[in-house]
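Shown here: the complex without one of its protein chains, the others still in place.
Going by the order they are written in, the chains are A, B and C; count residues from 1 in each one.
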Amino acid sequence: MGKNRVEAFSDGVIAIIITIMVLELKVPRGESIQSLAPLIPVFLSYVLSFVYVGIYWNNHHHMLHTVHGVTGAMLWANLHLLFWLSLFPFVTGWMGENHFAPVPSAVYGVVLLMAAIAYRILQQIIIASQGHKSLLRKAVGSDWKGKLSPVVYFIAVIFAFWSHWISQALYVLVALIWLVPDRRIERVVGGEDT
Amino acid sequence: MGKNRVEAFSDGVIAIIITIMVLELKVPRGESIQSLAPLIPVFLSYVLSFVYVGIYWNNHHHMLHTVHGVTGAMLWANLHLLFWLSLFPFVTGWMGENHFAPVPSAVYGVVLLMAAIAYRILQQIIIASQGHKSLLRKAVGSDWKGKLSPVVYFIAVIFAFWSHWISQALYVLVALIWLVPDRRIERVVGGEDT
Amino acid sequence: MGKNRVEAFSDGVIAIIITIMVLELKVPRGESIQSLAPLIPVFLSYVLSFVYVGIYWNNHHHMLHTVHGVTGAMLWANLHLLFWLSLFPFVTGWMGENHFAPVPSAVYGVVLLMAAIAYRILQQIIIASQGHKSLLRKAVGSDWKGKLSPVVYFIAVIFAFWSHWISQALYVLVALIWLVPDRRIERVVGGEDT
Partner (left out) sequence: MGKNRVEAFSDGVIAIIITIMVLELKVPRGESIQSLAPLIPVFLSYVLSFVYVGIYWNNHHHMLHTVHGVTGAMLWANLHLLFWLSLFPFVTGWMGENHFAPVPSAVYGVVLLMAAIAYRILQQIIIASQGHKSLLRKAVGSDWKGKLSPVVYFIAVIFAFWSHWISQALYVLVALIWLVPDRRIERVVGGEDT
């Protein structure tokens, strides 16, 4: 089975997720600049989630680049990842509207954690399907980012109840770490590219 | 007529359906963990529908894989299927917000039933267009899943008025039966795949 | 310039239009079957619009099939068509929620009329660009459907103020006329198809 429809479907879902998040930015009643003030935390959480979804799209793009045949297990692991990503608009809106309060910040971290785990499961299934000469395994290498991120999310979830600003700082930190796209895959794939 | 745009359009519609369902998960007012409690049934019905839409996408993907030329009848049978799928966000939200009450659970089953019938109509039209050497007919074989599901949905609709938990259990059961992707088609198509 | 992105973008917009119309079907508060009753006109107007958008997608699909090079004029004529289609969710919701009252029914007809005109403009631009051996001109032939529909919509808009049920009947009638996909193009294109 070709991977085109998997890419097209994932692109569609991710494009919708990244766009409907903006619907949580409700048009305010007033026409003054002050009426925008309550939206600032919602806007900031939108920016953070936009970057995260962008990162997922970039890395997903790179990862699928190494895939030739799609199996049933990959399809479901991919849907599992899309499921957790689909909760981003909800947790983003909740965190933003409550000005980064402890519980919403923790729940945001839980969704980040689950998405990271889902991404890793998909990655492992692809690597397993490619056998011991797996291009993706070679590309991800030690995968320190993929191993570190869930740990940081977990710590951030715990910290949210103590000082939620530390959690926010950790979420921003992980986003910054990933902002560099997965050059490892670009490098390894480089030779045989279309 | 090529099938690419049919796939692209179906992917688009299904991607939007699976994503806008999450809009029924309304961001709660409070910031405590208790404020999430009323959303649990909405969340559970979202998970169930996400899995169902995922199953439809997977099987639709496999089914169209066997198609070479798209006819007008197929286009309309496909739109008919998409119509019933497009009602998933509505019935999912209604069932979730009413904590799986009898009537919404029955209506949910009716939409599942109609979608299953629409899927079967599309399948029969494709098989008929492929003549007696139909690849799809060979692939679906006895099609016991396709024959059993509508019967179970029908029973679940009836039971909803008596004990809606039985209905929910039946919906979950059918989803589990289908979660195994249609390996029949993978096997038959296997030889001539891209 | 290739036509792939024009097709992909149009498919995306049409897929979103056909799907967000269902958001006008607001989840009712009650859990009884009676609470669905007020939604019946909204549901019926949704079905009608779903069929119309499906017809536009089908015919758009056929029409672009005859196009090889996309010009700037075509891009804007296409966006103009998508603009009027994008108003379908609004007029569908307004007509449904007001139980097919005169003014909303007339406004619905105006949007149908404008979309039909926009479709025709796009068709003429494509035919003009193809010169006197235009495949599309040959395919549409006398184009009696394309000429009749705007006239019927215009009559229906006028009748809406007198008896809006006549308008509804006319809208359904035109939809039925178009439900037969544009076999003319299928026939003419048949020979040189991919």
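In this text, a contact is a pair of C-beta atoms (placed from the backbone, for glycine too) under 8 Å apart; a residue touches a chain by one contact, two chains touch by 3 or more.
On a predicted model such as this, the values are computed, not experimentally measured, just so you know.
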{"item": "Identified contact with the non-displayed chain, of C:101, C:128 or C:155", "value": "C:101"}
{"item": "Residues from chain A at the interface with the omitted partner, ascending", "value": "7-8, 11-12, 14-16, 18-20, 22-23, 25, 27-28, 31-33, 36, 47, 50, 54, 57-58, 61-62, 65, 179-181, 183, 186, 189, 193-194"}
{"item": "Sites on chain C contacted by the missing partner chain, in the whole complex", "value": "1-2, 5, 8-9, 12-13, 16-17, 20, 23-24, 69, 72, 75-76, 79, 82-83, 86-87, 89-90, 93-94, 97-98, 101-104, 107"}
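Keep this in mind: only the chains that are shown with their structure count from here on.
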{"item": "Chain whose Cα mean lies nearest the overall Cα mean", "value": "B"}
{"item": "Copy-to-copy rotation for chain B and chain C - C-alpha atoms, rounded to a multiple of 5°", "value": "90"}
{"item": "Euclidean distance of C-alpha centroids - chain B vs chain C, Å", "value": "26"}
{"item": "Junction residues of chain B - those touching two or more other chains", "value": "8, 12, 16, 20, 23"}
